[in-house]
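Note that one protein chain of the assembly has been removed; the remaining protein chains are unaltered in position.
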Amino acid sequence: MSDHEHRTPVSLSGLAADDPHLAPAARNPLLVERVIALSLLLGLVLVVGFGVAYWMNAAPWTLGATMGGGLFFLGTGLVAWGKYLMPKGPFVEERHRLANSEADRDAFAAAIVERGGSVVKRRKVLGGLLGGGLGAFGVVALFPLLRSLGPLPKGTLFHTDWRAGSYAVDQTGRRVHVDDLAVGSIVTVFPEGTENTDRGQAVDQTVLIRISNQNYVTQKGRESWGPMGYIAYSKLCTHLGCPVGLYEQQLQLLVCPCHQSMFNVTNGAIPNFGPAPRPLPQLPLYVDAMGYIRSQSDYHEPVGPGFWERS
Amino acid sequence: MNTLRHLARYALAAAAIGAPLAWALPAHAANGPVYQTSRHNAGTPNSDVVTKKNGQITSYGDSAITYNVPSPALAALGQALYLQNCASCHGTEANGVPAAGTTGAFPNLVGLGPATIDFWIESGRMPAADPRAVQAPRRLPRLTHDQALAIAAWINSLSPSYPAIPTVNVKSANVAQGAALFALNCAACHTIEGDGDALARSTFAPSLRNIPATQVAEAIRTGPGNMPRFTGNLSDYQVADIVKYVTTEIQHPRNPGGLGLGGLGPVAEGFVALLVGVAVLALVGFWVGERQ
Partner (left out) sequence: MSDTITKRQRQRAGGRYGAVGRALGELDDRLGVARGGRTFLDKIFPDHWSFMLGEIALYSFVILLATGVFLSLYYVPSSTIVTYHGSYLPLDGMPMTQAYQSSVNLSFAVRAGLLMRQMHHWAADIFIGSMVVHMARVFFTGAFRKPRELNWTIGVTLLTLAIVNGFLGYSLPDDLVSGTGIRIAYSIILSVPLVGTYLAFWVFGGNYPGTVILQRFFILHVLVVPGIMLALVTFHLILLVRQKHTQFPGEGRTEDNVVGSPMFPVFMAKTTGFLFIVAGVTAAMGAFFQINPIWQFGPYDAARISYAVQPDWYMGFLDGALRIFPAWQFHGFGHTIPLEVTIPAVIFPGLVFGLAYAWPALERRVTGDHAMHNLLDRPSDRPKRTAAGVAVLALISMLFIASSTDVIANYFKVSLNTVLWTMRILVLISPFVAYPIAYKIAKELHETKGGGRRKVTNVVTRTESGEYVAVPAPAYVDDVREELEPTPVPVFIEETEPTGEDDASGGVRVVERD
C-alpha cells in the first residue's frame, strides 16, 4: 500500500446533485422502474416456484425452468436498474504510468545484482553446492514421480492373449462352432477366458467373419488362415485403436466408426481409405476335430495403433 | 386440492424439521420418470437346439420368435404380382437374369427365404425406384402386406428356403439385454441412438426410428444389402431382446433431460451451445453494454 504515498493523488471533481452526469439514463424513469419491478417480481415468484418444484420432486425440466427463469428475470431487473436508473455518466478515470522512474529501476536492479553478486562471488563453492543439490533433487525427484505412475511397457504391446489352440468365444463365453455363422455374418470373439477381462476386451478383441463356405485366402502366405471361409482380424483400428465393428458385407469392407478408415476384408484388411496406415493384423485360424474355431497362434505383429518401438 | 394439501404438508414438515435439514433429506427420492420393463432370464444361445434343414437354420429352439412360411396357396397370385412388379429386373424365373434388352446383373431371388423377400418389399425398397442406385432407400411400400406375402410364397415355392417370416414375441423379451446386444452388434453402424449414418462410399445405415418389429427381426436374420447377417451367433431370445430395445427405447426415447437434439450427439450439442448458449448470452451482453 505504500506506493499510494508516492502516487499522484487521484483528482476527483465535485458534481452538483442535479448534474446531468448523475441523471438516470432512461428517458422515462418511472416507466422503467415499473418494468424493472415487474421483472424482479417475476424472478422472485419463479425462484420460490423452484423451491416448490423441488419439494414436490418435479421433473428436471420444471426445476430448470423455474430456477433458470427466476435467475434470468432477477438478473434482467438488476441489469436494467444499473443501466437505466443509475447515474449515466460518462465518468472518467486517469490512467497512470505503471513504470517507475529510472532511479527506482536502477535501485531495484542494483539490489539484486550487487547484493546477490557480492554473496555468490565470494562463496562460489557454497553456491555451486547448493545449486548442484537442488538441481540433483529436481532430476532425482522426477524418477519416482514418473516411474511410480505405472510399469514400463516392456513387451506388453507386442502380444495378445491369443495362443496356439485358443478357442474363439463370443462375449458370453460361448465357443464359436463352424456351423454357427452363415456367409456374411460377423461376430466379435476373444480367446477363451479373456472375454470378461479388461485386457481381453481392450487388446484381444477380434472380428470373426464368415466370408464364404470354402477355405479363404486373403493374401499370399496365409493359405491356411481362413478355414471354411472363416477369417479373423484384430478389431483394433491401426489408426487410434477404436473397435472396427462396422462390416459391410457386399462391399467387403471393415470401417472404423471413429475416423472412417476402410479396410479391404478380402485382401488382408489393407486400408484403402482414411487415415489408418496399416492393415488390420489377421489371426490364423483352424477348425478343430469338434468343429470349433481356434487360433493357430498369436497375431504375427502388434495389434492396434502405431508406436515408436514397433518395428 | 390434493396439491394444496401436499403443499401444506411440506410447509409443516419444513417448519418442524428446519429447512436446511429437510432440504438435504429427500435427496434420495427417485426422480423423473419411472422405467418399467418385464424381466425374464434371457436364454443363452445353444447350438445344440438349433434345427437345420439343407444347411439353413429353421429354428433356434426357443419360443421368442415364431417363423411362419407364407401359405403355398398364395403362390399363383404371387407369381402374377411378381411378373408385374419384379420380373423386369430379376427375370421371369426370379433367378436374376432379366428379360432381353435389359443390361446389368440383378440378385438371384431363388433360395433367399421368405423373410428376405418380405423385408425388401414391405420396407418399400422393392420394387426399386432407381434400380441403379447404390443402395435402395426405405420408402412407403408399393405393395400391400398380403401382396408381399404372396410374392414371397411364390418365390419360396420355387425352392423352399429359410428363414421364414418372423413374428417376435416382444412381451417376454428383456430390454436391458437388448441394450447390451444392441451396443455390441448394431451401434457400430446404426449409432447408439439408432439414427443411422453414412457408411463407406455411398452406402448408408438407415435410421431405426420408425421400423416395425418384424422388419427389425428380418433384417437381423437376413442381412439385407451391406448389413451383416446375424444367424447362429444370436439366439431368438437375443434377437427378441434387441427388437424390444429398438421398438421401445430407440423408437420412443424418454429424453428425461429435455429435447433429444436429433440424436446427433456432440455435434448438435456443440451447435446448440454456440448458437443458443453463447449467442443468446452475447446478445444479452450487447444489451447490457453500450454501442458507444
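Going by the order they are written in, the chains are A and B; count residues from 1 in each one.
The definition used in the following text is that a residue touches a chain if its C-beta (ideal position, glycine included) is under 8 Å from a C-beta of that chain, and two chains touch if they have at least 3 such contacts.
Not measured: the values here are computed from a predicted model.
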item	value
Chains on display which the left-out chain touches in the complete complex	A, B
Given A:Q171, A:T218, A:Q249 or A:Q282, the one touching the chain that is not displayed	A:Q171
Touch criterion as defined above, residue of A:P243, A:G268 or A:P284 at the omitted chain	A:P243
Residues of subunit A in contact with the chain not shown	1, 4, 9-17, 19-22, 54, 57, 60-65, 67-83, 86-87, 89-95, 98, 146-147, 149-153, 156-157, 171, 188, 190, 198-199, 201-203, 205, 235, 239-243, 245-246, 257-261, 271, 273-278, 304-311
Touching residues on subunit B - with respect to the absent chain	26-32, 34-37, 39, 175-177, 179-180, 183-184, 187-193, 195-202, 204-205, 245, 249, 253, 255-261, 264-267, 269-274, 276-278, 280-282, 284-292
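As a convention for this text, only the chains that are shown with their structure count from here on.
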item	value
Contacting residues of subunit B [partner subunit A, same complex]	6-7, 10, 14, 23, 26, 29, 31-33, 44-45, 47, 52, 57, 184, 188-189, 199-201, 203, 223, 225-233, 256-258, 287-288
Residues of subunit A defined as touching subunit B within the complex	52, 54-57, 59-61, 64, 79, 83, 170-172, 174, 176-177, 179-188, 209, 243, 245-251, 253, 255, 257, 260, 262, 273
